[in-house]
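Encoded as structure tokens, the structure appears first; notes follow it.
All protein chains but one are shown at their positions in the complex.
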Amino acid sequence: MKNTRISLFLVLPAIIISFAFFLLPIVQLFKVSVVEGNGISYWNILTQPMYLKSLLSTVGLSTFVTFVSLVIATITGLFLTRYEFWGKQVLIAMLSFPLAFPGVVIGFFVIMLAGRQGLFAQIGLALVGERWMFAYSMAGLFLGYLYFSIPRVVLTVMGAAEKLDQNLIEAGRSLGASRWQIFCDVTVPTLRPGLISSGSICFATSMGAFGTAFTLATNINVLPMTIYTEFTLNANFAMAAALSLILGLVTWVCLGIAKRQGAASVGMGG
Amino acid sequence: MKKDKYFYMQLLFTLAVCSFLIVPVVMSAVAGVTNNYFVGIKSGFTLRWVEQVWMLYSDTIWLTMKIALATTMINVIVGVPCAYVMASSKSRWVSVFDELLTLPIAIPGMAISLGIISVYGGFSDFRSSWFFILIGHVIFTLPFMVKSVLAVLQSFNFKVLEEGAASLGASFWRRFFDVIIPNCKAGIVAGMLMTLTLSIGEFNLTWMLHTPLTKTLPVGLADSYASMRFEVSSAYTLIFLCLILPLLVLAQMLNNKKVQNN
């Protein structure tokens, strides 16, 4: 009896904060999104090309970024777990370090690479006498999203690759399987839970990436920018609320998938 | 593993990936101390831009630190007891609350901040104070703190330690402060570092929650990217990097120590 009371006392501040500053706001957001015009916002999202296009292009971009990150991270992650060599720890540190960079800064880094005075512009100038600039286009956004996705996925792949059973690979080889066949039949199945979970996290992060988009996507309609514009410029709070709830739902589902895969891969150990 | 041609192909690829991540960081660090980036390094190095950033934006740096420290303090006070209860209670409400608590990680900052504005935006004194940003940061970082402590608590049988202390006559609070807290210190420290790093770099929520008088460092950064010269933006970014780099190194060291202990 006394124990329950102490427990409640200990957890109460967290409950209050969670309810007051998270649950209540989200519920309110939902109310705002449906009260106005009986949920007309949701109808508009489906019927007005501007919103639908924004939603679809965000999904498309995020999918593509996820796919490319997974490919890159699989190659790099496998490499870094498979071989021992001098300077390996430095490479791993380099790959994990950008995890802590906020989206705005990553946006700036893309400008560094592909802006007017960026690296690519200078290379292009030197090679063909013409500045290569794409920081403020879909390609720039893609580069930025890739930047924050790679570290997440690489670290997960490395964790999964460490569990790779060397004997399985040797068994495959003894049966005459080629490098590629072993990769498909042994390596990828072992990595699969890690790839799915880090892939969903990567997708969710890309969907909701506001900072990078804010720096680069002044002319591109990705979902976070659409929400921002609706809220600030058009003062259409209902629409902003509806869009951000849809966005939240998508990312929540993705992270649910990630969590499930994480749990499944732990359970498989037995 | 033998180092054949595949090794060198993959090494090359990995080096390319690493340079994609690191080159812009180095470029912006260099640009921040270059006299004229148009001309290049040959224009000479200077701290002029850093000074200019300091003059223009030093208040954002102070505010960021204030918010980060306050967030961390709240997280420790609120998160540690919460993690303890979640680790020791078997009630099914715990898993429900766990889901609610971690939801802010899953839901984009935009949605959370819009929600907070829709509920509390009307209280103009609150809206224009830095506390408005603080609550956003707490909501966003608290789950990381709780998870970090929870991971440590679940890695050893703290119940036995507690019962041991109880058998020696220690009251609940003595046990909590003498047994529980010292034993999950590693988790608390890791959670604090995480909170500091996240809070210092938080933009998605903060941009929506800030007012012209409550600008944090990332908000200032976005501002400078849009309106300042290249060198100033770079110098500002450099300051930001200097601020979070020690935290990252510390976290890495802590992690290595943990791996060694295992």
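Per-chain residue numbering starts at 1, and chain names A and B are given in the order in which the chains are listed.
We take it that a contact is a pair of C-beta atoms (placed from the backbone, for glycine too) under 8 Å apart; a residue touches a chain by one contact, two chains touch by 3 or more.
Definition applied: contacts and distances are computed from a predicted model.
Considering only "Carbon monoxide dehydrogenase, medium subunit", "ABC transporter ATP-binding protein", "Heterodisulfide reductase subunit D" or "Sarcosine oxidase subunit beta", the record for the omitted chain gives "ABC transporter ATP-binding protein", by its UniProt protein name. Looking at the complete complex, one finds that the omitted chain is in touch with A. Residue in contact with the omitted chain (choice from A:16, A:90, A:125 or A:171): A:171.
Within the entire complex, the positions of chain A that touch the omitted partner chain are 165, 167-168, 170-178, 181, 185-186, 189-190, 268.
The rule we apply is simple: only the chains that are shown with their structure count from here on.
Each chain gets one centre point, the mean of its Cα atoms, and the points for chain A and chain B are 17 Å apart.
Chain B makes touch with chain A in their complex at residues 1, 3, 6-7, 10-11, 13-15, 17-18, 20-25, 27-28, 31, 37-38, 77-79, 81-82, 84-86, 88-89, 97, 100-101, 103-112, 114-116, 118-120, 135-136, 138-139, 142, 146, 172, 197-198, 201-204, 207-208, 218, 221-222, 225-226, 230, 233, 237, 240, 244, 247-248, 252.
Here chain A touches chain B in the complex through residues 6-7, 10-11, 13-15, 17-18, 21-26, 28-29, 32, 72, 75-76, 78-80, 82-85, 91, 93-98, 100-105, 107-113, 117, 119, 146-147, 150-151, 179, 204, 207-208, 210-211, 214-215, 224, 227-228, 231, 237, 240-241, 244-245, 247-248, 251-252, 254-256, going by the rule given at the top.
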